[in-house]
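Following this message is one structure expressed as structure tokens.
Removed: one protein chain of the complex. Kept in place: all other protein chains.
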Amino acid sequence: MNWLPASVSGRSYAALLLVLAAAPFILEWIDQPFYLDLLSRALILGIAAVSLNLILGFGGMVSLGHAAYIGIGAYCVGIPSYYDYYNGWLHMALALSVSASFALVTGAISLRTKGVYFIMITMAFSQMVYFTFLSLEEYGADDGLVIYSRSEFPAWLSMDSSTSLYYWIFAVLLLALFFTHRLVHARFGRVIVGAKFNEQRMQALGFNTYRYRLACYVISAMICSLAGMLFGNFTGFISPDMMGWARSGELIFMVIIGGVATLFGPLVGTLVFVLLEEFLSAITVYWHLIFGILLVALVLFGKGGIHGWLSRLDRKAADHG
Amino acid sequence: MLVKLIRTAIIASAIIMTGMAQAASVKIGFVTTLTTPAGVIGEDMKNSVELALEHIGYKMGKLDVELIMEDDGFKPDIGKQKTDKLVKQDDVDFVAGYIWSHVLLASAKSVLDADKFLISANAGPSQIAGKRCDKNFFSTSWQNDQTPMAMGEYLNQVGVKSIYIMAPNYAAGKDMANGVESTFKGQVKGKDLTKWGADAQLDFSAELAKARASGAEALYVFYPGKAGGAFIKQYQQAGLQDKMPLYTVFTVDSIALPKLQKAGLSGVLGSKMTQEWSPDMKNQANERFVADYLKRHGKYPSFYGAQSYDAIMLIKSAVEATAGNLKDKDAIRKALMAANFDSVRGRYTYGSNHMPIQNFYLREVVADAEGRWTTKIIRTVYENHQDPHAKDCKM
Partner (left out) sequence: MDWNLLITQLMNGLQLGLLLFLLASGLTLIFGIMDFINLSHGSFYMIGAYFCGSIVAYTGSFLLGVVIGLVGVFIVGALVEWFIARKLYREDHLDHVLVTFGLILIFDTLVHLLWGASGMAIPLPDILNGRLTLGELVLPTYRLLIIFAGLLVAAILYFLVSKTRLGMLIRAGASNRGMVEALGININRLFLIVFALGAAMAGLAGMLIAPITEASIGMGNDIIIIAFVVVIVGGIGSVKGAFYAALIIGMIDTMSRSYLDLLLQLAMPDNYAETAAPALSAMLVYILMAGVLAFRPQGLFPPAGMKL
């Protein structure tokens, strides 16, 4: 069966996607519908992590302000809904255009810096967005905004039920993964990755790395805003909290845990993060301690994240193969 | 592999846990804050709920009571997540608790859409009292506007001519400022809304200097949680006790007082606040509640605890009135509406929006017979006061 992925990692990821695709049915069968909510939330964050991986993993641009785009996407659902505009296409168009504009402007400024300066300036911009929404009393400010009904789409595309929203999320996730895959393997991706390792060489080859990076940043922001739009629909509630720097930090961890610059890394990392958080918090109120220790141990002893571990399994299998 | 393993483990344990659910019991889910520094409030509520259940022997009528506590971590999306779990996975009959307005607003839909009963033991946002009122929602606390309105009224009653307002810059802070302004007839010489949120401003030197310079007769503040302690300390260090008497809402309570006493912050003694309950209220239910709480925990319960205790008693009254027939939602609703139980604040009735119509009192910080700092009722400010949003509720 040649079309089956040959490596251990490939097979694991394929199996993962299959399980995720069938999740609503599996959960219905074992009568645990609540876990669909957990998975939905995890996959939404997974989309955001995949988008972040595009600039962070492949591009080497560490943004500590990516959660702002989740917020923008969510408010692009919340604010129209506040005025009783529930049209889903409107929400989507708003999310994509607002996030693209914001990313274009802030990216143009931020990408003139590198390394830790880039980290700080992206964080600063997201804090500014956070404080702006915090001051918008009309839309709830820090009390947040409740969304009473989901984005409206034609009946066959509706996201009204838990299951249909889950498949929306899954579909967007697949698209994000596919898009990332194509982008990275195209010339665009090679310039981005090349610039991460040696910018001067890429420039010597005649590529305007600044423009490529800016484009990458904007694309990443747009994908992330879709995650935000789905998040707003899922929780039915938005608040400026979701765009703070700590949330951006959590996204970075999800990418790192799974393995940077890999296709499935961010998805796996997010699943582990969310499930671990849920599982641990049920055990003890002091679960942060265990989580912190795991993080420290991961960095000190576990190189390459989960994907790195799977790759080592791949190599072992190949050696014995 | 690891992911699949973790997931299988979770699913397996979930299956086991569902199998252990009992049939003849009433399930109550209680959402409060148990982690983060605000967890002290949740602890008070948890203690009070457990005391209430002990007082009724963990039984409501013939049914056993099963209590499931959940922590919202002071975040609305986590509160909603936990609420979803209570509603969808644990299939509770009543969801109660909620300290914070924004957590309540985020979570309410999950409970009400599932046609389950939601009892707020603290949060009282205007939306749920007005436009978004719901037949399955009941409160054992108050509506956010009422307490500051009572303060404004009291200031009128004792002839205070001018005040300076300080509150944090978020929805509840603004409500507290607007509430007092809506009833106070004197002059507001200045208003400062200080930075709130994750990096909340805790150094009020700038604002206190402005307050002193304004020449206002009194200082009115709202600083919940740790900001309250910080504020009192700085108020005292600035030597303002003699210049500008302090009037507060939701800042000084039984949770903050032991800490303030330990730190010797006598500036808080003599300060005044409004509230719908005080530990020294003289009725049988309250005396039993406060005495047992004091005996077990060595400190007075707070109003958060009192309201949580009442939430359990309210549910009990409804369950017993319907002889344990939890399926008859209309009967339960009717019984809840009747509020036929001895609340620790004394009996009250429900308005059309299911918010209590109750008295509000002026409390002063004093030392009790054993020297412990607590609050005492000085006078009744409002009798049978109804919140201003009831008219917006279409029920």
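The chains carry the letters A and B, assigned in the order they are written, with residues numbered from 1 in each.
Here, a contact is a pair of C-beta atoms (placed from the backbone, for glycine too) under 8 Å apart; a residue touches a chain by one contact, two chains touch by 3 or more.
Remember, predicted model here, so these are calculated numbers, not experimental data.
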**Complete:** Which of A:L175, A:A215, A:L294 or A:A317 touches the missing chain? It is A:L294
**Touch criterion as defined above, residue of A:L16, A:I55, A:A100 or A:I119 at the omitted chain** = A:I119
**Contact footprint on chain B, counting only the chain that is left out** = 35-37, 39-40, 43, 169, 174, 191, 193-195, 198-203, 205-207, 209-210, 212-213, 226, 229-230, 233-234, 236-239, 255, 259-260, 262-265
**Message:** What does the interface between chain A and the hidden chain look like in terms of residue numbers?
**Reply:** 56, 62, 109, 112-113, 115-117, 119-121, 123-125, 127-128, 131-132, 134-135, 137, 245, 249, 252-253, 256, 260, 286, 288-289, 291-296, 298-300
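To be clear about the criterion, only the chains that are shown with their structure count from here on.
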**Request:** Go ahead and note the Å separation of the Cα centroids belonging to chain A and chain B.
**Result:** 36
**Fill in**
The chain B residues in contact with chain A across the complex are 1-4, 6-7, 10-11, 14-15, 18, 34-35, 71, 75-77, 80-81, 84-85, 88-89, 101-102, 105-106, 108-109, 125, 127, 170-172, 174, 196-198
**Fill in**
The answer for chain A against chain B in the complex is residues 12, 15-16, 19, 30-35, 37, 41, 134, 137, 140-144, 146, 148, 235-237, 239, 241-242, 244, 246, 268, 271-272, 275-276, 278-279, 281, 285, 288, 306, 309-310
